[in-house]
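Encoded as structure tokens, here's the structure I'll be asking about.
All protein chains of the complex are present and in place, except for one that has been dropped.
Our next item is chain A:
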Amino acid sequence: MRLYAVVAAGGFRRYATYRTATAAGVFTNTVFGFIVAYAYTALWDQRPNLGGYDLSQALTYVWLGQALLMTCAMMGGGFEDEVMERIRSGDVAIDLYRPADLQLWWLAGDLGRAAFHLVGRGIVPMALGALAFDLALPGNPLTWLAFLLSVFLGVVVSFSVRFLVALSAFWLMDGAGVGQITFLVGLFFSGMLLPLTLFPGLLGEIARVLPWSSLLQVPADVFLGRHTGWGLLGAFAFQAGWALALLALGRLVQSVATRRVVVQGG
């Protein structure tokens, strides 16, 4: 356990090193936040209460999306490219040799990364958004806590999907294509492009039960106070269920994959 805490702290520190990059990222998130916020304003102007959100809730949703984009790695990012590179080069053999579990090792590092991005790239754009627009920020501290728990579960779901993508390199050698397609589908179904409550009919129903809704839609609804009481527990259970199922699948694939590893000497 202590080992993984150290790995997580390492993940945090690693991303914290690049301060200019973080500042540049905050700038980008803010620019995109403004563009999308204006587009949503035009949309909600015509249809107030679209998707069950009023204008200030919709704008809050926009800025939450910018704040969580990196935290939940909605566009991919972080460890999976590295794992794929290590699989291709054969360095993964060294990782398997270590007295640490492959999946937990990378999960710990990714949690550290997510924690940094939440602090480094989440807070400032959100604050700037709140200055420029009228946002619906929760007054109850418990709602903030529930939101943090929901974000944590979202990060674990995001990790477990990306872990599966990384492992695909054992079969494909170059997993870039699979990775890209997964992330695009994920970006769309996380609710980043448009809240999933606006998706019509069957598409909407499917989108809301896919794992990616844990990345933004669910945490945003928790933040906006749309899940309360048993509904809140249900939201957590939904996220935790996907997290456990995908982690278990990752574990299974990992054990199949590692049997394929042929260690070449030299």
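Going forward, contacts are C-beta pairs under 8 Å (C-beta built on N, C-alpha and C of every residue); 3 or more make two chains touch, one makes a residue touch a chain; residues count from 1.
One rule holds for everything that comes next: contacts and distances are computed from a predicted model.
K.L.:
Name the absent chain by its UniProt protein name; which of "YeeE/YedE family protein", "Binding-protein-dependent transport systems inner membrane component", "Acyl dehydratase" or "Transporter" is it?
P.N.:
Missing chain, per its UniProt entry: "Transporter".
K.L.:
Going by the contact rule already stated, which one of A:Gly11, A:Gly25 or A:Pro219 would touch the omitted chain in the full complex?
P.N.:
With A:Gly11, A:Gly25 or A:Pro219 as choices, the missing chain is touched by A:Gly25.
K.L.:
Which listed residue, A:Ile35, A:Ile123 or A:Leu233, touches the chain dropped from view?
P.N.:
A:Ile35
K.L.:
If the hidden chain were put back, which of A:Val7, A:Leu55 or A:Leu187 would touch it?
P.N.:
Touches the omitted chain: A:Leu187.
K.L.:
What chain A residues would touch the chain not displayed?
P.N.:
Counting over the whole complex, chain A touches the hidden chain at residues 18, 20-21, 23-25, 27-28, 31-32, 34-36, 38-39, 41-43, 46-47, 50, 172-174, 176-178, 180-181, 184, 187-188, 193-194, 198-200.
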